[in-house]
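Only one protein chain is missing; all other protein chains are in place.
Right after this comes chain A.
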Amino acid sequence: MDNTTPVSRRKFLGAVLAIPAIGALGTPLVAAGQFVYPPDSLLQPPKPKKIGNLKDVNVWESIKFDFNDAPGLLVRKDEKEVVAYSLKCTHLGCTVEVPKGNLKDKQLFCPCHGGQFDPMGNNVGGPPPKPLPAFGVEIADNGDIIISEKLA
């Protein structure tokens, strides 16, 4: 026998009881966390939304729309292609201003700190660090434009 320090019976039993005790107290704690974290139904991305028809918008013109309680912009690039993006400035979240009418060779301008974006939503000047976040766009057979949250 080597001379290790003896552990008293009382201490040993205490340690044996501590493990189930931590489990018994910890498990409801995890359950409580799970309970308070919102259920999946409250975490669904916003539903796709029809914002207009391809007929309503000429090349280089735009449609402003609301998606998920925030402003967005749709721009028709050419006969077939459209882009849609959020108008929330990537600098500090102000709403970017859109010039009226034809957007060719024009710029979008953020009134708060002078950020500039091209009509495709790319940041081209001022403080914004990133392009405006794009939405998913789908065009139905009848020309309806449907906006959805872009999958990452």
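Note that contacts are C-beta pairs under 8 Å (C-beta built on N, C-alpha and C of every residue); 3 or more make two chains touch, one makes a residue touch a chain; residues count from 1.
Basically, contacts and distances are computed from a predicted model.
Chosen from "Spermidine/putrescine transport system permease protein", "ATP-binding cassette domain-containing protein", "Pyridoxal 5'-phosphate synthase subunit PdxS" or "Cytochrome b6", the protein name that UniProt gives for the omitted chain reads "Cytochrome b6". Interface note for the absent chain: among A:T27, A:N68 or A:N102, the touching residue is A:N68. Although one chain is not drawn, its touching partners on chain A can still be listed: residues 36-38, 42-46, 68-69, 93.
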